[in-house]
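Following: one structure in structure tokens, then a few remarks.
Complex shown without one protein chain; remaining protein chains in place.
A and B label the chains in the order they appear, each numbered from 1.
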Amino acid sequence: MTRRRWQWAIAALPALFLAWFFAYPLIRILERSLRDGNGFADVFGDGGVMGVIWFTAWQAAVSTLLTLLAGLPVAYVLSRFRFPGRALLRAIVTVPFVTPTVVAATAFVALLGDGATSLVAILLAHVFFNIAVVVRTVGGLWEHLDPRLDEAARTLGATRLGAFRRITLPLLRPAIAAAAAIVFLFTFTSFGVVLILGDLRWVTIEVEIWRQATGLFNLPLAAALSIIQIATVGAALFVYSRYQERRSAEISLLPGSLTARAPRTWGEKLLLAGVIAEIVVLLVVPLGTLVARSLTDGIDAYASLAEPSGVLAVSPGRAIANSLAFGLTATALALVIGMAAAVTVARGRGGLSQWFDSLLMLPLGTSAVTIGFGLLISMDRPIDIRASWWIVPLAHTLVAVPFIVRTAVPVIRSVPPRLREAAATLGAAPRTVWRRVDAPFVARAAAIGAGFAFAVSLGEFGATTFLVRPLENQTIPTAIFRLLGQPGSANFAKAMALATILMLLAAGAVMAIDRLRSAGDF
Amino acid sequence: MRFRSASLLIVLALVAAACGSNAAAAPDEIVLVTHDSFAISEDVRDAMETAVGLPVRIVQAGDAGAMVNQAILTKDNPLGDVLYGIDNTFLTRALEEDLFREYRSPLLDSVPSELDLDHHVTPIDVGDVCLNYDREVLGDIQPSLRDLTGSEFAGQLVVQNPATSSPGLSFLLATVAEFGETGDYTWIDFWADLRANDVKVDSGWEQAYYGSFSGGAGEGDRPLVVSYASSPPAEVIFGDPTAPAPTGVIEAGCFRQIEFAGILAGSNGGEYAEALVDFMLDLQFQEDIPLTMFVFPANEDAALPPEFVEHTVVPANPARMDPDEIEANRDRWITEWTEVVTR
Partner (left out) sequence: MLRLGDLTIRYGTSVAVDSVDLQVATGEVVALLGPSGSGKTTLLRAIAGLERPSSGTIMWRDADMSAVPVHRRPFGMMFQDYALFPHLSVARNVAFGLEVTGADDVGEHVAESLRLVGLDGLEDRPITELSGGEQQRVAFARTLATRPELIMLDEPLGALDRELRTRLLGEMSDVFRRLGQTVIYVTHDQEEAFAVADTVAVLEDGRLIQSGSPDALWTAPKTEFVARFLGFPVVDITADGAHAETPWGALPCTLPTGRHRAALLPDAIAIGDDLAGTVVARSFVGGRWRATAQPQSGTALEVMVRNRPEIGSDIGISIDPDGWASVGQSRDDDTTEEVQA
């Protein structure tokens, strides 16, 4: 095949996937719902629903800002300083991201008690869940930035803050924008956190869609809200990708091993201590309560995981195996589709590539209920996969692909064309150039994205519950939810034990990927 | 390009091979669609396939509300043959959509007639949503609903939001049935008094029971919670079986949820689907229900486990409500409740 045809073929893979598993079901369900009535009239006629839309937007903006403020110092410390326990801290930061919302939200309810207003609890929980996105996305770039750029600014007379504002911040901007976009999407479409902590006094569009669709059977209103949600998210994404396009500067990156060093001054040590304190208070304490409660009867809760459980239908051990199988399948699918998409987006310039970029992120910003119902009414042809094993990893892939794309595109774009040209002049054929020059960069980006994809799949709960699944295919989060739905301290401890195992699996995956990554660093 | 399409075809072929289709003319399996709370013991599961005479695939479709909605959306090409887990709060909606075909199981003779609401569906189990109390804090009590608005119960009750929680809705229905919509003390007056008495509202059963309730496995500080009549035996079975039961059931303000099974109208399962419904009403399955799903069997001949006999009360006179009345008023009641309690 010619080079051009290859590029089209690579672009076709994610496009077809998105069209078949996202766009088609979405259009089917929206069309089907709006046949029953005009939901938009209800939306704009009802002040309550307008209030929901307004709340969704501003809480997402505030949550994103708070997550950035909380995450940037952590990203800085974890990417720029070398100290014992750094790998562990990195893993801990990622754990909340995979903790099922129902588990963590219950921990927040117990920790905060009646005293905290639900709004504060929602914002705190959003920071808790999403700080990993900021730390990993921004940290991933930060650790490769040449520290001498900042130092040069300082010797030219810039204060620490001035150097950060004028040099580091602009250079990090693509990563910060990417992290902010993802956090905004997540918090804009927040479901479990708002449902549990918001007490229905604070309601996002996503919660309202769920309530209208499954509780009140008002599909037209749910569909209208879905369209508003998608339109808002789509517009935000488009602005973001335009911005990204304009901003991406070629930066020469350094291996992380060269940029990180031990903290030396008192100020640096104080910062490190502050960040550790932040991680402990914000992340370790809520997670720690879960672990502590799994151990109320010693290790009984763990010992009993292998046995079939009365309320579970399958043993928790089976649920763990299921989660791993779904996670690996979804990661593999997401890697193939996501890397093809990333290469397409990164190579292409101009309008088409921007549209494609935004479109890929759209599933993250689409109501899980809507997608679940859409898959339900459209995936029976040509073959009926609605209730098959594959529906779960396919849905997880839809959610995981944007992570791969978001981490990979900036890295692929940062490969200086000069490197490629240099390799070509050294006698390398285009395919060899790709293998020797691009591939090492891309492989690292892929590893980061794969870690995210796996973690996302492990902890995914919202979309999974709206799919039709064979009884035997219980995942860890659905098993936890089921156990939490029954009285009895043994059930509760078992749920917490499963949550702990989920956290350990996620942390293990993250640590393995970090190790892989630093070994293959340039 | 050709290479790419070829690999896509392979993927599709794999997907096809992995899942098979249930649209064939003669059934090669029976699919049971149920909600996420479904559970079954392994030996009963095996017996189920023997009784039906075909492999039985069980698929879960979210909570009860989502499940009913999904069944309605897929009416023309149903996900399975039998739907189990629809309760009296959602029944009318499903019947209006002609979701089920008629079927009368011979075993219905052993089911109390007040549970048998419609020819299209078969009652399988009964669960009473009841107030639970922390015996360690309150001792043994049996207050009336009205008593809960008194100062001695101030700040002690936690309930679930009826808009997001099935037991929350049931308790709301119980109060509507108890106090009515007219007269000098309506259900709205009752809830206004509860609110003045500092009732706590959580969005789900999990948060209320584990987060706010003080009894049993709960970590909160409120000794009264809306839960199930089967929760105290569960506390014993999944707690310390040697200690005295930590929680008890209050008989006032209970609401009876009946769960039904029905054969989906588009099913070609024929007699196999009927055999599945019969099996679910037969003793083996009925006697498995209490310890897997923590509800009471509909079949009167089924024996109850000793913990159920010892640690719970079957409320003598739980509130009942006609499914049509629920369907007609549910949204309005929830809206009114929201106005009174949370705004």
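Heads up, the rule we're going with is that contacts are C-beta pairs under 8 Å (C-beta built on N, C-alpha and C of every residue); 3 or more make two chains touch, one makes a residue touch a chain.
If you're wondering where the values come from, they're calculated on a predicted model, not measured in any experiment.
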With touch as defined up top, name the shown chains that contact the chain not shown.
A
Of A:170, A:255, A:274 or A:508, the residue touching the omitted chain is A:170
Among A:45, A:84, A:157 or A:382, choose the residue that contacts the chain missing from this document, as touch is defined above.
A:157
Considering the entire assembly, which residues of subunit A contact the chain that has been omitted?
146, 148-149, 151-160, 162-163, 166-167, 170-171, 249-252, 262, 264-265, 416
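The definition used in the following text is that only the chains that are shown with their structure count from here on.
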Roughly how far is subunit A from subunit B, centre to centre by C-alpha average, rounded to an integer in Å?
33
Could you list, by residue number, the parts of subunit A that touch subunit B in their complex?
1, 5, 8-9, 12-13, 16, 32, 102, 105-106, 109-110, 114, 195-196, 198-201, 211, 213-217, 293, 308, 310-313, 369, 372-373, 376-377, 380, 383-390, 465-466, 468-472, 478, 481-482, 484-493
Which positions of subunit B touch subunit A when the two form their complex?
1, 3-4, 8, 12, 15-16, 18-23, 31, 33-34, 36-42, 57-63, 65-66, 69-70, 72-74, 77, 79-80, 93, 161, 163-164, 200-207, 209-212, 216-217, 219-220, 227-228, 231, 234-235, 237-240, 247, 291-294, 331, 338, 342
